[in-house]
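The structure's right below; bear with me while I get my questions together.
Here the complex is missing a single protein chain, while all its other protein chains stay put.
Right after this comes chain A.
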Amino acid sequence: MADMDADTAAHTEPSVEEEEPFFSNLDLLLFSLIVGLVVYWYMSRKKPEPIPEFKKLDTAAPAARETSFIEKMKKTGKNIIVFYGSQTGTGEEFANRLSKDAQRYGMKGMAADPEEYEMAELARLSQIENSLAIFCMATYGEGDPTDNAQDFYDWLQEIDDEDLSGLNYTVFALGNKTYEHYNAMGKYVDKRLEELGAKRIFDLGLGDDDGNLEEDFVSWREQFWPSVCEHFGVEASGDDSSIRQYELKEHTDLNMNKVYSGEMGRLKSFEVQKPPYDSKNPFLAPVTVNRKLNKAGDRHLMHVELDITGSKIRYDSGDHVAVFPTNDSAMVNKLGQILGVDLDVVISLNNLDEESNKKHPFPCPTTYRTALTHYLDISQPPPHQRPLRAGPGKALYHSWVQGACRNILAILEDMPSLRPPVDHLCELLPRLQARYYSIASSSKVHPDRISICAVVVEYETPTGRTNKGVATNWLKNKLVTDNGHKSTVPMFIRKSQFRLPFKTTNPVIMIGPGTGIAPFMGFIQERGWLKEQGKEVGETVLYFGCRYKNEDYIYQEELEEAEKKGVLTQLNIAFSRDQEQKVYVQHLLKNSKEHLWKLIHSDNAHIYVCGDAKNMAKDVQTALQDIAEELGGMTRTQATDYVKKLMTKGRYSQDVWT
């Protein structure tokens, strides 16, 4: 077995563990959106050219040997061959899908097991016009090939004088990031073929089975085909169905009871609520409190309480509550207007790839209005868009969309020539994701309610627009009673590992500036409750930070009360802007380093960090390493390891987001 230590692997990754899947997902979806729009835009300017035909090239070939893939390709009129190195079938499945894809682009492909063919023939593939070899290669063991690719691998290693200069190729690698030799086989084939003179016509794709291999593959493939078409100078077959993943079906006579109106899983699950509640079946929790926390300043920090009475939902302090927001109806209407469509048409988008287990991009049948309100993200500008490799839209999209924080509405407003069909847009837009909040209450004290502490996101874009955060603005407007109706929030709980120590006597050190205080409000409630129960409770130290004492020192009364009662044994607050020089939580950590070190090193304290992942969490970690180095008499490396080990052993926990 290879080195699969999950913890070690994770050390090389950003510490934003919680957030990562969400963002890579988003990246992917946004990327396909951009590519889709570019392709659409590009194609809509040009008349489709006739599709070249890849007819049988050589019908008079002599009876071919079974091991000659060239003969087989010639006989069957194929120009693309997809080799797979696969042990458990994923690579083979991808190869089959790629070979089927080819048809949609006016080419013909076949999947092939390298073990069954004479691979030295690769040097002669150029005999076939517009030919291309694709390799789907999985990695095993210690960066080894699969059994069926072993001979191919050996051959690649042995040949030195082979000239593969006529060979067009591309590689998609299948692997798993938790292994030390991540995608070694795919990378090797990609590099080696280039060394031997072959022409890489599209960049290596890296699939990570630890993340989402299917999505890695799909996004690679979506970029790959347009690039192949471009390379061979062919247009993808005529109409743009060739680049569509879903097929539109309009329903005219469907009973509205069969139409999704925002449910995540079961139809009508919002009308007839049934536990257990989860991401497919969220609970509609009434909002019982919604108040502004900050005393002044132009931001809006809020405390929201959700009533979970009767839901059978249980939570622990430190868990996350997920909420499903909806988009601003004015924005949805505007989209409908710009695109000139009736938003109340009932539709389904059905996957053209029948093998895919994702039948629809979002629950169908539904209306465009519901899709754009509940299921699709229409307000997020692409945050970290991967650079576009080629194509006419590169410069345009990169700075124009990302740089200027344009969301889809802004894009359509500023680019009147771009009017994609609304169903195509629905296919390309990313899914609207649930938003997570660290629960700011303790179930010991409040078993029937869940508190959220959040800051409303609102910012100016370079084009002079105001972008508003979807969930926080929606939450802000969830008044306790709305025209006599209770406001409700679709929510579910996600368990976390951010937990108070089991032994109440163990000290806890909580570090959470800004909204990072959220879970600690729950922790403090719980430690207070334990004290009231007569339990002996260890030291409870809080490091909080905000901008100004008189503006955003949130929960001031509660915190000072807890300190008075001795629940908080230390309340340290860094007001960053009340003086010339910035004062942050990490500065206060340094100020009380002796005591901290004793708590950590001798008294088994648990450290908790919550809030901003980008800078704060890293700076705090560095500060703690400095303290270990100084007071523990360690070298830098030892101090770094010391802190890492605290993490591995669950004594240094982070609940951070970007």
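We adopt the following convention: a residue touches a chain if its C-beta (ideal position, glycine included) is under 8 Å from a C-beta of that chain, and two chains touch if they have at least 3 such contacts; residues count from 1.
Just so it is clear, contacts and distances are computed from a predicted model.
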Record-based protein name (UniProt) of the chain missing from this complex, from "heme oxygenase (biliverdin-producing)", "TBC1 domain family member 15", "E2 NEDD8-conjugating enzyme" or "Geranylgeranyl transferase type-2 subunit beta": "heme oxygenase (biliverdin-producing)"
Option from A:H251, A:H300 or A:R494 whose C-beta touches the chain left out: A:R494
Residue of A:D209, A:E305 or A:E551 in touch with the missing chain, whole complex considered: A:D209
Hidden partner interface residues of chain A, rising order: 1-8, 10, 17-18, 86-90, 92, 96, 111-113, 115-116, 140-148, 150, 153-154, 157, 176, 181, 184, 188, 209, 357, 494-497, 499, 501-503, 506, 604, 606, 632, 634, 638, 641-642, 645-651, 653
